[in-house]
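Take a look at the structure below.
A single protein chain has been omitted; all remaining protein chains appear in their positions.
Think of it as A and B in the order they're written, each chain with its own count starting at 1.
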Amino acid sequence: MSLRQRLVPYWLLGPGLLWLIVFFVVPMYFMGELALRSGTLTTGYTFSWEWANFPDSLSGHTEQIVRSLFYAGTATLLALLIGYPLAYAIAFRAGRYRNLLLFAVIAPFFTTYLIRTIAWKTILSDDSPVVGVLQTLALVPQDGRVLATSGAVIAGLTYNFLPFMILPLYANLERLDLRLVEAAKDLYSSSRAAFVKVTLPLTMPGIVAGVLLTFIPALGDYVNAQLLGGTQQSMVGNVIQSLYLTQRDYPEAAALSFLMMALILIVVMAYIRFAGTGAFMGDAEDEKA
Amino acid sequence: MRSRKSTMGRVSDAMRHKGALALAIGVLAAALGLAACGDDTVGGGGGGEVSTAEAGNVKGKLTISNWPGYIDPGKEGTVKEFEKDTGVSVDYIEDVNDNDGFFGKLQPQLEQGESGGRSIFVVTDWMAKQMYDLGYLQEINHDDLPTAFANLLPSLESPAFDPERKFSLPWQSGMGGIWVDTAKAPGIKSVNDLFDPKYKGKVTMLSELRETVPLVMLAEGIDPVEATNEDWLNAIDRIKSASESGQIRRFTGNDYTEDLTSGNIVAAIGWSGDASLVENDDAEWRMPAEGCSLWSDNMVIPVGAPNTAAALGWMDYVYEPEVAVDITEYVEYISPVEGVKELLEGRGSELAESQLTFPTEEFTADCTDQDSPPELEPVNEAWQEVITG
Partner (left out) sequence: MRVLARAWAWLKRNALLIYAGLAVAYMLIPIVVIAVFSFGATPKGKLTFGLNDGFTTEYWTSAFALPELNEALMTSIRLAAFSTVIATAIGTAMAIALVRHTFHGRRVANLLIVIPMATPEVVIGASLLSMFIYYSFALGFTTLLIAHVMFSISFVVVVVRSRLIGFDRNLEEAAADLGASPLTTFRTVTLPLLAPGIVAAALLAFALSIDDFVISNFNSGTTVTFPLYVYGVSLRGIPVQVNALATMLFVVAATAAALVLWQQRRAERMAAVRPEREPDMGTPLPGTAAAQ
């Protein structure tokens, strides 16, 4: 290969990598740097190796952190339970309607995040017929409500992040070679055993990718908690937003964000170490780096 | 799922690892290099001289940032009238939804001495003071605003936050009190009633520190203007328990009006002029038994404002009674301009008789001006904890 030819991939990758480094990696550094400052808006933020910001931000907000983990975890689980069969159906049973269904999955994006969530807020308001039905079905206590509860926030998170679960699942399922399942059945396996022993393990990379792409963003969300929650439903995202935009305590906000980022990096690196970076992109075997 | 690697594979792995390491080091070096160019201290307010807004010929373009619903936007509205009378083309933006939010958005630019193209902001008393203290505002010369200072209500001439009216001019005033759904909770007459377990989960309070806590302090018999930091913190504690027990459903901004409309709540701490936003015939604003909070939203001119001449022209214009009366008719808040009440009476408008738009001295006898706590930081921190759950 000539030198020019060997350089081609670098030219192709260059702009993108540069953009990502300058506008994703470097800001992380700045966030870390900001986290080590101290001060207020009036006095200015001076760089003072204020390592205390890190443990302080954690200890001050453990409740929200734990709550976020719980909400995001539950929402992810629900999304998996709802999304897997749907992805399966689209991959194998949809036939001509496959593209239509896939479009339906990302269609909500076009109405903007806020409007969707506000629509849910209206649907679930105290006097709405929907809540009335839920009360009749005794899913909600008679004088209870749906909004301003943890349930509402989890429901909102599940709904809004469902596409992020479905799409990786679908991509992975779509590659599944059904002949393997048939083979299992030929060997006298029941449908259920075939699913558990063949399909599930083979689609595990997709499941993990979906879980990661859902859990982590949900962890940092604040819109659902703000619109659908009450005073006791704030998540880490709400805290960070409040610190940055309302209180303007940039150092603490940065410290908290940085810690979140560190947590995520650890989880993602662990997964990649285990399954290779290619697995994250939805394929089972290619690209083991 | 791990593939077995040949020796060659492992070598190239090692090479790739090294490549990754080199890249990481390179990035870090670059970042440190970039950082070296930066300042040691970032932020802290613009130091230096405060400038006075320059007057001059009223022409050109004018950009104003105001709260939503504070002016008649239509073809017959004040903005259009102003444009016709002066030839100035006005870009009227309703993007002040929240004092802190607005401040947060503009702060980086104000820090640099720029106003993002705006010539006038309208913010509440204490925010105006905060901006001024940070050097983000220009001063106004009373000689440039003859109509305004001739017609300004005496009661607003010398407020605590800007005794000489050096940097602010009221736009509209209002009262903070209780909105009540009279069909569902007719008995609510005081802020203390909001803590009644009867109404658990059906009550909201404003997320603004200076709106909610003074009202609660009043309900406990404390005068907010004289309150100590402890008083503030105690009141905050009381609110905190109510929030944790589920008594208070949410801390809201303007969106309490939605909850009232959709029947999610029976009472809320809210503002006197929001009648047009509450589409619930049973809901009405009530003066709390122990008194309300009084506030004004003020026009201020930021640093770096383009066309301050037109800004001053606008400020003077809206103080002409004929103009001010149109604004009040639409907005239904308290006008700072003298003579508006008489004009409204002449028009036969109900508003002239309403205590909400023209409160008598008696009506607001117990009301308190909004003020900040003696030591802002600890109180603010405590409050933020309550708000973010």
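Everything that follows uses one rule, which is that a residue touches a chain if its C-beta (ideal position, glycine included) is under 8 Å from a C-beta of that chain, and two chains touch if they have at least 3 such contacts.
None of the values given here were measured: they were computed from a predicted structure.
Residue B:262 is the one among B:262, B:354 or B:380 that touches the chain not shown.
Across the interface with the omitted chain, subunit A contributes residues 6, 8-10, 12-13, 15-17, 19-21, 23-28, 30-31, 33-34, 82-83, 85-86, 88-90, 93-94, 96, 98-99, 101-116, 118-120, 122-123, 125, 127-130, 159, 162-163, 167-168, 170-171, 174, 212-213, 216-217, 219-223, 227, 236-237, 240-241, 244-245, 250, 253-254, 257, 260-261, 264-265, 268, 272, 277-278, 280-283, 286-287, 289. Not every partner is drawn; the one left out touches subunit B at residues 15-16, 19-20, 23, 38, 42-43, 65, 68-69, 93-95, 97-98, 105-106, 108-109, 111-112, 114, 116-118, 253-255, 257-259, 261-263, 277, 279-280.
Going forward, only the chains that are shown with their structure count from here on.
Every residue of subunit B that touches subunit A in the complex is listed here, in rising order: 1, 3, 16, 27-28, 30-31, 34-35, 40-45, 100-101, 104-105, 107, 133-134, 201, 243-244, 246, 248-251, 262-264, 377, 380-381, 384-389. Subunit A contributes residues 21, 25-26, 29-30, 33, 37, 39-47, 60, 63-64, 67, 122, 125-128, 145, 147-148, 229-234, 238-239, 242, 244-248, 250, 275-276, 279, 284-285, 288-289 to its touches with subunit B in the complex.
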